[in-house]
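The complex appears here without one of its protein chains, the remainder shown in place.
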Amino acid sequence: MQNLQLLLQAPVFNVQLLLDGMFIGAIFALAAIGMALVWGVMNIINVAQGEFVMLGGFVTLMLVEAGFHPLLGIPAAAVVLFVLGWALYRAVIWRIVDGDMFISLLATFGISIMMQQLMNEIFGADVRTVESGLGVWFLFDGMVTVTQVKVAAFFLSIVIGLLLWLFLKNARLGQAIRATAQNARAARILGVDTDRVYAVTYAINAALCGAAGALVVMAWSIHPYMGLPYTLRSFMIVIVAGLGNLASVIAAGLGLGMAEQYAGFLLGAEFQLAFVFLLLVAVLVGRQITLARKRQYLK
Amino acid sequence: MRNRSSLIVLFLLIAAGLAGPWVAPAHLSQFSQLWLFMVLALSWDLMGGQTGYNSFGNIVFFGIGMYASAIVQVGLVYPVAEYTAAKGGGTEFVFSAEQLHAGLALGIPFGGLMAMLAAIVFGALLLGMRGHYFAIATLGLAVAAGELAAGWNYIGAGSGMVAPTPPDTVDSVRLIYFLSWGVAAVALLFYHWLLSTRFRMAINAIRDDEDKAEALGHFTVRNKMTAWAISAFFTGLAGAVYGNLSRFIDPIDIAFSPEIGVWMILMAILGGKGTFWGPVIGTIVFFVAKELFWTYLLGWQRVALGALIVIIVVFFPEGIVGWVKSRWPRLFTSPGKGDAGEAERDREAAHA
Partner (left out) sequence: MRDWQATDSPLLDVRHVTKRFGGVVANHDISLSVERGTIVGLIGPNGSGKTTLFNSIVGQHPIDAGEIWFKGQEISRYRVDHIARLGLIRTFQQTRIFGKMTCMENMLVALPESRRHLAAMFGHGSRADMERAAELLEFVGLYSKRYHEAGSLSFGQQKLLEFAMALMCEPQMLLLDEPTAGINPTLINGLVDRLRRANSEMGITLLVIEHNMRVIMNMAEYIYCLAHGELLAAGPPEEIRNDPRVIDAYLGVS
């Protein structure tokens, strides 16, 4: 607990933790928005969510190794992942949309294993990152360091989230997506091609994650096995924030990011992931207890 | 399959296992693994297939059983912390045959019991959730357990723990084989009996419509807990033996391995969820496929396994037994289904 004393004696460290948490939290929120979209529209919990993030990172990594500017990785990763998401929908996901929830959980879990093993075979299990070429700000006499790329990643993820929101609100296709989410049968009767809506939804989700992954590889680092924690974080954020509310998803994402930074600092970095997973269980159990009072179930 | 012929087949299977060391002495370790995996698949299916609670986290009981047993086996002879601090190796930590046998005799049941205890605690927290919430919560629990074990120095933290090294005087491969076979035989016979009792109907009722089961006055909470505790007990036993089979206990790659956690689900689904023979057959088929993958795919086997999951789950969710059942429904009867001939006569009478 010596780190706790450190925090109390030098409050400026709190600023560092809060800022770092906020930056990474925006990425969590981005992946969570995608998960909420797929969950709400298709009634599928996409366990391969974190792997899409990881793939987006590797797409950017390849681009940079080929000599392109890293920022180009964001649109590139989004496009590649969009195509991949579409292809996955056409190959596998469409068969499980109306099926048993467990089947879709397990199928997307299988996809996630395939992707991480594939990347492990191709790139190896090492932790990778790309150089963004951006500098560092020092605040409070150098006590707090802020890398500019993290700030950029933060704002870019907020912008991407807002763009998606505008798309869902105003675009014709976005409206079709929302209609399908509310009542797929009614939408079908009214002439919405729900199959296409599902394909687009799944592809948009993959693209969102891909863009997030591009930001992650620039501002932090990636490796083939990073996916599952991202999936579980997204799940947790969606549970806390609900399916329909962008602002609360972002708030929950930022909150989780900060909580994680504190946990990592106080408990030691080796327990940071354990904290995330236990927090997930705690959130679920907490919801279950409040529901049990009304004799309802978490389902 | 009728109960009696099913039991005869089961006895034949178990008896065949007894001949293992003489038939396939070179592959005894693989066959040990096969028996233990069978226990894992059957135990998963008791919750996932029969009770309808699809757990992604049964691996947690495997790991708990493994560590609990190893701690007892080591702790009987040496202080555990010193043993793990020395990475379990070295020449100073030697186990005699008696110490090894005593450790196994105490450690394996202890592993099962600790897993069972954990199931009761986790069950109180998680069994109020349904559907995918339960699945994800158990997944979170399983990965958290692996991370915690990897940070706990007493059990060797991230560098793992080594099960007691048997002295040269003991034919350890054969010993572990018979332990694996023994655990599997007990589990197979127990599950075969359990699934012939009224308990099966009670948990099937939970799977098919939990609210209705409650409205009929069933103790649904108690029945779920019992099923999970039984499932955890045998998973823990299998873990305890598996630790001695692999000898090296890595927290994330072996004890709380997400890979083995998925395999047990896959074996049950491949064979046929919610049946006794499904997980048994599924284990055998999966095992053959896995050995082939590992031999011929050179590095790409794990990618292939991921693809296999997708293919089985999406295209073959009923499993082998489910497929056979839908083709030849008359092979399968239970007390509530009565005698197949009788049902047939009824059907004819109805059409007449």
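We call the chains A and B, going by the order they appear; numbering starts again at 1 in every chain.
What we mean here is this: a residue touches a chain if its C-beta (ideal position, glycine included) is under 8 Å from a C-beta of that chain, and two chains touch if they have at least 3 such contacts.
Given the structure is predicted, the values throughout are model-derived calculations rather than measurements.
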Displayed chains contacting the withheld chain: A, B
Selected residue (touches chain absent from view) among B:82, B:171 or B:211: B:211
Of B:202, B:254 or B:267, the one touching the omitted chain in the full complex: B:202
Hidden partner interface residues of chain B, rising order: 194, 196-199, 201-202, 204-205, 208-209, 211-220, 222-223, 226, 334-338, 342-343, 346-347, 349-350
Residues in chain A touching the chain absent from view: 293-296
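To be clear about the criterion, only the chains that are shown with their structure count from here on.
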CA centroid of chain A to CA centroid of chain B, Å: 33
Chain B-facing residues of chain A, complex: 45, 92, 95-96, 99-103, 105-107, 109-115, 117-118, 120-121, 228, 232, 235, 268, 270-271, 273-274, 277-278, 280-281, 284-285, 288, 291-292, 297-299
Complex contact set, residues of chain B against chain A: 54, 56, 125-126, 128-133, 135-137, 139-141, 143-144, 147-148, 150-151, 158, 258, 262, 265, 269, 299-300, 302-303, 305-310, 313-315, 317
